[in-house]
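Just dropping this structure here.
With one protein chain held back, the other chains of the complex are shown just where they sit.
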Amino acid sequence: MGAFSAGELRSAVGELDGWSIGENDIAITRQFRFADFTTAFAFMTAVALKAEAMNHHPEWSNVYSKVDVRLTSHDAGAVTDRDLTLARFMNGVASRLSAQA
Amino acid sequence: MGAFSAGELRSAVGELDGWSIGENDIAITRQFRFADFTTAFAFMTAVALKAEAMNHHPEWSNVYSKVDVRLTSHDAGAVTDRDLTLARFMNGVASRLSAQA
Amino acid sequence: MGAFSAGELRSAVGELDGWSIGENDIAITRQFRFADFTTAFAFMTAVALKAEAMNHHPEWSNVYSKVDVRLTSHDAGAVTDRDLTLARFMNGVASRLSAQA
Partner (left out) sequence: MGAFSAGELRSAVGELDGWSIGENDIAITRQFRFADFTTAFAFMTAVALKAEAMNHHPEWSNVYSKVDVRLTSHDAGAVTDRDLTLARFMNGVASRLSAQA
């Protein structure tokens, strides 16, 4: 539940395809690109269900087929396991939605 | 735009993985199965966007990870190109969402 | 958590606008009607988020602007508090979405 040391965070995020550490280690970010708006919004819907179930919500923006995400744990003022769990979930859904049919 | 002959319909639906012709040829149906409710609802959201853009909507039911769909063109009282287009779209999204990440 | 007595169930459902008890008291059902498909699907999305967060999911079908819902607690083989909680949530969202703007 707790925050990570700088080394632990680098190691954990290093295994998360596409994610970067920003802002003095208090958040992680990634841009997702999809084929079109419909696919981007299907991704957002899957993430919304997961986020609500976790009670841990992303900061995100969407322009057509792109979704920019920032994850942080406000209560900890840091990146925590919850952010990594949500990031991993996002990568899984995005990977499937971007696959060739 | 028009309805198909019985032979044309059989041929067209034969190329649509998982779909069946029912009810004296006036509708086509398919059951989709996903890993969980979240994936099923992401599928439904992508389909909802497409359906609204086509102004051609499915009849569908959902129980957890399963989605049962019936497509018909009420104005034609038959299966038309619009049903086949929406069925193809559904198959594409479902195929991607069911792919191994 | 437990199931209700027949009298308790009647009393509880009697306070839930639009819901009926069916099938030997093992489920409750309601039909929701909205202005159009978009409003119906916005309703379904709000309910999907709540359902996933509760890990308690509806059986439901949608045809254009109508959503038919059946709620039961499969593990209990009966109607439980979880069904009433989800039914109340649905009524709240539907009431707001049907309000005059």
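Per-chain numbering from 1; labels A, B and C assigned in written order.
FYI, a residue touches a chain if its C-beta (ideal position, glycine included) is under 8 Å from a C-beta of that chain, and two chains touch if they have at least 3 such contacts.
Predicted model, so just to flag it, every value in this text is computed and none were measured.
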Contact with the hidden chain (one of C:Ala12, C:Ile28, C:Val79 or C:Val93): C:Val93
Contact partner of the left-out chain, one of C:Thr29, C:Thr45 or C:Thr80: C:Thr45
Residues belonging to chain C that touch the chain removed from view: 37-39, 41-43, 45-46, 49-50, 91-93, 95-101
Positions on chain B contacted by the hidden chain, ascending: 45, 48-50, 52-53, 55
Positions on chain A where the hidden chain makes contact: 37-38, 41, 44-45, 48, 51-52, 57-64
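Note that in this section only the chains that are shown with their structure count from here on.
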Fitting chain A to chain C on CA atoms, where both chains share a sequence, rotation angle to nearest 5 degrees: 180
Whole-Å gap separating chain B and chain C, where each centre is the average of the chain's CA atoms: 26
Of all residues in chain B, the ones touching two or more other chains: 37-38, 41, 45
